[in-house]
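As you look at this complex, bear in mind that one protein chain is not there, while each of the others sits in place.
Presenting subunit A:
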Amino acid sequence: MQNISQFISNNLFHHKDLAGYFEPVMQVIKPAWRSGFFRSQVKGIRVLSENALKITLKPEKKWPIHTAGQHISLTIEQQGRLISRVFTIASGAKKLKETGLIDLVIRTHDKGNFTPYLGELAMNSWVNISEPMGEFIFDEQSNHTTFLAGGSGITPFIAMLDDLQENTQKHIHLLYYAKPNSHLMVDVLEKFLIRLPNFSFELLNRSQHGSFSKFVSIEHTDELLVCGPEEMYVEAEEFCKSRHIPFRAEHFQAIKPTKSLNEAARFTVKLNHGDLEVSNQDSLLSEFQSHNKPVMYGCGMGICHQCQCLKKKGIVRDIRDGSLSDNSEELIQLCVTQAVTDLELEL
């Protein structure tokens, strides 16, 4: 069936995708209707704290039901530009079945390219979400589990706790690290204390309590689940290895420039065939050429788009005006961009 539609689309519509050919027409009737995405309607936006939001979405009917702990990619249109970020769903499958809703709890960054716009989403407006993804789910077999959360990494655990039966015999202890007084959804955690007999949690912060290791009870941990920043994940991995505790983790990190922009540095570019190390002092095109990488190009001055490629990850700077790109997938022109972080490109 797919082959037939592809054939028709290619030959009759000079288009890669039949649904894509009709997409702008469909959008007249159904806003934000996009081939390959699911539509989802904004049903609530609540400010949780100075820099955290809870967004409640109603995915369209055909969206597959998620398992607590999974994440989605959320796409919004900001000034005509589609931008996406990945977020863990902060509510369980039970809530979705009962109300048709899912929650996202999102840390906002004033200077970010994405989160500042979330607060501006209008009620009942439409956004796009991907299908639920990821393997970070609760193991039904384990009797004693320790959850280790950092910052907004609390979200998958909220979803997992949300989905547990009232009478569950599972013992769960949550260690939740955040800056003093900025722990999210504490009221929800307190409600879980009442509902789940064997659940307990501690609110911790790094400066006062130090490493999490002294809070993990080894004899009461069949498995450690971690969701938080990179350092937390690295530390937890080592900890679990040395103590032979099974360990699973989930972490998304926005890539940020690590070096000051004027400082000379070298970055790795991951290509569809082999990696490459480039300097941030020259255009990516010159770097590619000096490494004898076969690459298409034309004018060398940003006009002809011959050197265009798809940036999957990382940040680049436009040499012409010094502006920095977004972190996510987009088309870039090699001749007028320089690396600012490690990159992943598809030529």
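Structure notes:
The rule we apply is simple: a contact is a pair of C-beta atoms (placed from the backbone, for glycine too) under 8 Å apart; a residue touches a chain by one contact, two chains touch by 3 or more; residues count from 1.
By our rule, contacts and distances are computed from a predicted model.
The unshown chain of the complex is recorded in UniProt as "Putative fatty acid desaturase", chosen from "Stage 0 sporulation protein A homolog", "Glycolate oxidase subunit GlcE", "Putative fatty acid desaturase" or "thiazole synthase". Residue in contact with the omitted chain (choice from A:Glu60, A:Glu330 or A:Glu344): A:Glu330. Touching the chain that is not shown, out of A:Ser130, A:Thr268, A:Ser286 or A:Gln306: A:Gln306 (per the contact rule at the top).
Residue A:Ile83 is the one among A:Ala68, A:Ile83, A:Cys240 or A:Val278 that touches the chain not shown. Residues of subunit A that touch the chain left out of the display are 10-12, 14-17, 20-25, 27-28, 34-36, 77, 79-83, 296, 298-299, 301, 303-306, 308, 310, 321, 329-331.
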